[in-house]
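Here is the structure we will look at.
Of the protein chains in this complex, one is absent; all others appear in place.
Showing subunit A:
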Amino acid sequence: MNRFERQQILPEMGQEGQDRLHQSSILIIGAGGLGCPAISYLAAAGVGRLGIVDGDKVSVSNLNRQTLFGQANLGQNKAMAAAEHIRHQYPDLLVKAHPLFLDNHNAAQLLGDYDLIIDGSDNIGTRYLLSDACFLLGRPLVYGAIYQYEGQLTVFENKPDSITYRDMYPMMPSPDEIPSCASAGVLGVLPGIIGSMQAAEAIKFICKIGTPLIGQLLYYNLKDHSTRLLKLSHHPKAEQNRPTNVTEMQNQNYQLNCQNNLEIDWTSAFKLADAFPSLFIDLRHPQPDQPEIPEAYACVTVSDLNGHLDKLNQYRYLFVFCYHGISSRPVAQSLRQNYNHLNSFSISGGHETLLNTRK
């Protein structure tokens, strides 16, 4: 008897499928909400060699969904902690921690060493980079992503004529587009489901079981378990937006994190505030004779802000403004860095431009 007996007796799997798994190597990008369940199930299933890439450290807010970690791992590197956890469970498994963030310079070397890649990243820039790199290297990529109660799943086979992420969304969003950097909430079980589905797709792909989601995009909604399976097609602009070789990829800028989009104008801010719970933060010294922002919007002055610091996560967006849009920038930056509120913005031009906007 061995620990894979219960899966080896499955039709379509057999000893042959198990051997294929054992001979395969899989790299998981991100040991987060998606990565943790994917790593767990791939390790349990007997994948021969696992690599885990993550430069981040375990923080307490990760623990509702990143189930490889516990209180004792706080502050540790995620790739190292995840690899340690897996080694403890299965000492015979080859698992390597890469305690770094994937970037356009290390991507080709890291990915090239594995047969299949799992995208468990949490930002749009890394998703474009991974898709481009896997396409250039011909590595199959199992893509999963979540937004609030919804998840997306597909497999990019990455043969020369395969559909890639760029066929879904050819261009990276430009820095002036309103970002969707979701510091939005997540129920831990959703990435648990989608990450497990990613592990399933990887195993199906390697063992040639059933029909992997190649050329198809699955949408899943946790609220009512509704699913939609959409057929993907080539986009005429995919190819022109994709780097044609590794050097081109290394010269491309994938750093589209929210830090580039610190500023927002009043019109966009009001639009967002109409739709989502938002807080305006007024850094000016109180000046009662100046026109304030409409009463319908929640607004605090800087002196009230301290009393609000523990309530910031009630708001989807924070809009910081000052007189001219200068001192609000570092405050918005600090709200992102120190309070982990990624949707904090500095209103460009400050209060001065509010008058023009409202005319």
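For the reader, a short list of remarks on this structure follows.
Everything below uses one rule, namely that contacts are C-beta pairs under 8 Å (C-beta built on N, C-alpha and C of every residue); 3 or more make two chains touch, one makes a residue touch a chain; residues count from 1.
FYI, contacts and distances are computed from a predicted model.
Per the UniProt record, the chain missing from the shown structure is "Molybdopterin synthase sulfur carrier subunit", taken from the list "CoA transferase subunit A", "Molybdopterin synthase sulfur carrier subunit", "Cytochrome c oxidase subunit 1" or "Asp23/Gls24 family envelope stress response protein". Contact with the undisplayed chain is limited, among A:L68, A:M168 or A:L318, to A:M168.
When the missing chain is restored to the complex, the residue among A:N2, A:Q109, A:T211 or A:S233 that touches it is A:S233. When the full complex is taken into account, the listed residue touching the unshown chain is A:Y219, out of A:F4, A:Y219, A:Y297 or A:Y339. Although one chain is hidden here, its contacts on subunit A can still be listed: residues 30, 32-35, 119-124, 127, 144-148, 150-152, 167-169, 173, 177-178, 180-182, 184, 186, 191, 217, 219, 228-236, 268, 271-272, 274-276.
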